[in-house]
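Can you read through this structure? Questions will come right after.
All protein chains but one are shown in place.
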Amino acid sequence: MHKENLGEKLVSYAFFILLFIFVIFNIVQMNNVEKRYIEIRDKLEDLEKRGIARSTTVTTSVSNAPVKQKTAVKYLHPEVKNFLSDETFKVRLPETKQGGILHRWMPADPKSFNTITSNDGTLNQYVNAYVNSESFATRSLDNPDKWVKCLADRIEITDDYKEYTIYLKQGVKWHTPKVDWKSGKYDWLKGDHELTAKDVKFTVDVIKNPQVECPALRNYYDDLDKVEIIDDYTVVFKWKKKTYNSLSFTVGFNPIPEFIYGYDSDGKPFDKSVFGLKFNNHWYNMKSIGCGPYEFVSYVQGASLVLKRFEDYYGEKPAIDEIDYQIFPDQKQNLLKIKSRDLDFGVLYPTDYREEIMNGNSTSPFKNGDIINKTYDEMVYTYFGWNMEHKILKDKKVRWALSYALNLDYMLKDIFLDLGERTTGPIYIKSTGYDKSLEPIPFDLDKAAEMLNQAGWVDTDGDGVRDKILDGQKTDLEFTMLTTSGSPEWDAAQTIYREDLQKIGVKMNISEVDWAVMQKKLEGKDFDAMGGAWGTAWDADPYQIWHSSQASIPNSSNHISYRNPEADKIIEKMRNTFDQNERNKLSKEFHKIIYDDQPYTFMFARKRCAVWWNNLERVHFMLLRPHDDSRPWYFSNDKPVQR
Amino acid sequence: MEEEKKYKKVSYWSVVWSQFKKNKVALWGLGAIILLLLQAIYSPFLSLDVPLVYSVEGTTHFPFLVELFNKNRFENTVDILFNGIMVASPFIVALWFVLKKVLSFSTSKNLVIFIGFLILVCILSSVASENTKMGNKKYKDEIAAAKADGKKVSAIFPLMKWSYKETDLEGRNPQAPSAKHLLGTDATGRDVLTRMLYGTRISMTIGVVAVSIYMLIGIVLGALAGYFGGAIDLWISRLIEVVICFPTFFLILTLAAFIEKRTVFHVMILIGVVSWTGVARLVRGEFLRQRGMDYVQAAIALGISRAKIIFTHILPNAMGPILVSATFGIASAILTESSLSFLGLGDTTAPSWGGILNVGRQQGKLWLILAPGFAIFFVVSVFNLVGEAIRDAMDPRLRQ
Partner (left out) sequence: MWTYIAKRILWMIPTFFAISLIIFLILNLAPGKPGGTLASGAEGQEASGSSRESYRVFKSQFNLDKPVLFNTRYALSDEQVEKCLNNYANESGKVPMKEVIKSQELLEDYGQYSIPSLIRILKKSEGNQKFRAVVLETLLQNAQRYPINAYAEHLDEKTKKINNEIDIENNQIRTFACSKDASLKDQEKVAQKWYAWYGKHEDRFKYSFWQKVGIFFTDTRFFKYWASLIRFDFGVSHIDKKPVMGKILSKLQYSLCLSVPAVIFAYIISVPLGVFSAVKQNSKFDRVCAVILFMLYSLPSFFVATVLLYFFSQGGDFLKIFPTGGFQSPSVDSMTTWEKTKDIIWHIVLPLICMTYGSFASLSRYARTGMLDVIRSDYVRTARAKGLSEFVVVVKHAMRNGMIPIITLLGTLLPVIIGGSVIIEYIFGIPGMGQLSITSIYNRDYNMIMGIQLISAILVLIGILLSDLLYALVDPRISFK
């Protein structure tokens, strides 16, 4: 080998080494610069949070909404008592420490953040509750039978519950829209925007627009005659009929901001003829805006959603600065991320609950006090429903026998791991309308067999399945249970039920389908029996699920075609009864009728197990949805966070 | 006659076989496939909750045979068919022997009769299952109860006393492996080993049936295109080009999700319908090559019918590559099915390996992950191994 060659090679090696060093150096330098930049940015954000930066931006920006002086409100009906009372629950206690970021899990992407067109449980629970579920009044967190002030200070109800006068709080600000301010395209949105009666009227117009995709909501306002604006902060709702529903839907009315939703992305108002269609596809639908305690910051599909405390919030501000949601569908990952402290708070599924809390070893963070757990009630009950038009199941005796054959106590203990409570009717178990005197049906196969014998079901041909002559035809006591697939607990429960039924000569087939198919079958009433769950409300109207008029309408919620004139009467009466004690009485009567008829075999009022790392304090579970409302929570600084 | 027989003995297939035999690993693989098939067929003897024989107070019952065709006990048609084959297996062996040794039929004729007999067995067993009206009797409970009453009871069970859907409620599920459950139980309390054993049936059927479906489509279309050429070839080639562009796995996923009541057979048909293009191209190419050869021209000149030329003259000669791709196809079909089940889009009632693995992933239990995982791995690699060995055996360049 020649020497020059070697030299050349050396030079080129040296060159590459130098280049390499240079690149490394650059990376390190860039990294430092960026770190500084991020520090400065965070500091600026911090300042903004304290309102220093904010006030400067407000003065520079052109405010197109003239600042209104607080005016003394003249009451239209001063003689009427204010319907609202003050909230007794305190979001912040004296010892509450401000600050911190709460990391939580969100199981699915919201389809849209538009509260009118999207009726999405995930969205309601995780985002809307903090951003834009502020309504005129809410049910008190301490006593849900009472309504307390929220956006409204005073509500006057006159004229037999047909006319509601609402006095809005003054100075309630909408969040600043999250748009690209620098581009200049959104200058028309600048300035502070206040909640006024105009927003309320706008929201009602949106809901009543037939083109807007909000079937559920519009239904509730079908009987709303008109909304009158008295002044900027006073608005009157006039209803055609006196119904109990109108109370909760007026008092719990949740306005949306007109300054965003009334305009296209260039700031022009929508053409009236296509307004509804444009609203369905509104440009702001993938962001959220409201006037709640947290404001929307950013959302990355399938990855994250960030909420930040709204410093101009009119009410008691929560302690935690920021809520970061991580979005992923897999519940297994949820558990893993809780353990690795990527999440501060989470909910355990029964499988994980058993593994980690019931069977976990003492070194696991769930056992050594690092992660705290607690079960809370959900407003959900599970049931097996019987199609009341099915030739076998329409017999009440058969339904009772089937209820006796369901070994719920075992299931609750060993399958659902006590994450539930036996329930006997469609009323929320913690509500005052629930009749506690009704006993849960015990597991008793002998009794079930005897009842089937009484109903005329006997095994005459020795094939192990009872039969009976129905309409001149010998029919086996056989039906198919329709359920959705995917839950190991349901699978196990059904399998056990099937085996138990087999012992008394009843043949139950199981058909597991996915949710879309299940829904189609339920709507078409194309099933014998079904397993499912209903979410209830504090003071739910049983009309949609139990009234006979809903039994023969397509696509109704009375899937099982339940018809009982007595129940109908109570349901109708409840719709016109406003006195809480009277309502409770009616509710208990209704409960008793359903219990006697056993159109469903009621299983459990579901519970959830929540877990959180121990530096999170005052984790409190609400009686109402969302149960895991994080507003009262705060981080103690005693235990440093290690990620 | 004598001359012909001697000639036959050194046929192409016997050459391939002798090459194949040299590959010891592949022979093991072939043995493993046969063992798996036997295991699939005789699963009820390995594990079932029905006693072969039991006697109470002197009266003896033989419930086993009848229960094999009880639709309440075996919900999957696949199981009923396998049970039918199991019951008929002595006869099948006898038939083979008679045909081969006594009547000395040719192998191909033998094969046709053999397959015909299998189909007959399948039809008979499904008819039998439709007509048996039996509850899901709990023999174990009955025997235990009789024992508790102080009666004289004796019973002979299969090796394990579990059925693949029976739930064991003693103890909290999933139970870790123990003497009672060799591979533990799943979340519902079903014996994992038993489910694995019956899962072999599902996997094997998926592999064989799905591949048969697409072989059939592929061979017919490929043969038509390759033999006739011209416009037919053009259209079939276009069709192949179109179907090749389908994102196969995604399409299967979509269709599987749209089927309301998925059974194993749906999955087979889905796999079969979307993956025939490879075979069709192969057969088409082979036919294009063979068509120009002298023996085909001679056959045409002799006035032999087209169908006969296609199926008895050309096809056997093109069979080699088809066989190889079928073997690989079985492996990939099994893999596809287990992926589907893993994603929860398979037959949820059948004890599929992919489904068990998915439960294992959700529950984070090692025995629920490793057992089905290795089973899939084993079967897939065995089929790949054999496929490779056949390909090598047929490759003249690799012949020593």
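In order of appearance the chains are A and B, and numbering begins at 1 in each one.
The working rule: contacts are C-beta pairs under 8 Å (C-beta built on N, C-alpha and C of every residue); 3 or more make two chains touch, one makes a residue touch a chain.
Model, not experiment: these values are computed from the prediction.
Checked against the full complex, the one of A:Val274, A:Met358 or A:Val458 touching the unshown chain is A:Val274. Within the full complex, the residue among A:Gln301, A:Asn359 or A:Asn637 touching the omitted chain is A:Gln301. Only one residue from B:Leu95, B:Leu251 or B:Ile269 touches the chain missing from this view: B:Leu251.
Within the entire complex, the positions of chain B that touch the omitted partner chain are 238, 241-242, 244-247, 249-251, 253-255, 257-260, 331, 335, 338-339, 342-343, 354, 357, 360-361, 364, 366, 369-370, 372-373, 376-377, 380-381, 384-385, 388. Listed here are the chain A residues that touch the chain not shown: 27, 30-31, 34-35, 38, 42, 103, 109-112, 119-121, 210-216, 218-220, 222, 271-274, 276-278, 280-281, 285-286, 301-304, 324, 326-330, 333, 335-340, 342, 514, 516-517, 519-520, 523-526, 534-535, 543-545, 550, 552-557, 643.
To be clear about the criterion, only the chains that are shown with their structure count from here on.
Residues 331-332, 335, 351, 354-355, 358-359, 410, 414, 461, 463-465, 485-486, 488, 491-492, 495-496, 499, 502-503, 505, 507, 510-514, 517 of chain A are the ones touching chain B in the complex.
Of all residues in chain B, only 72, 133-138, 165-167, 169, 172-173, 187-189, 257, 260-261, 344, 348-349, 359, 361-364 touch chain A in the complex they form.
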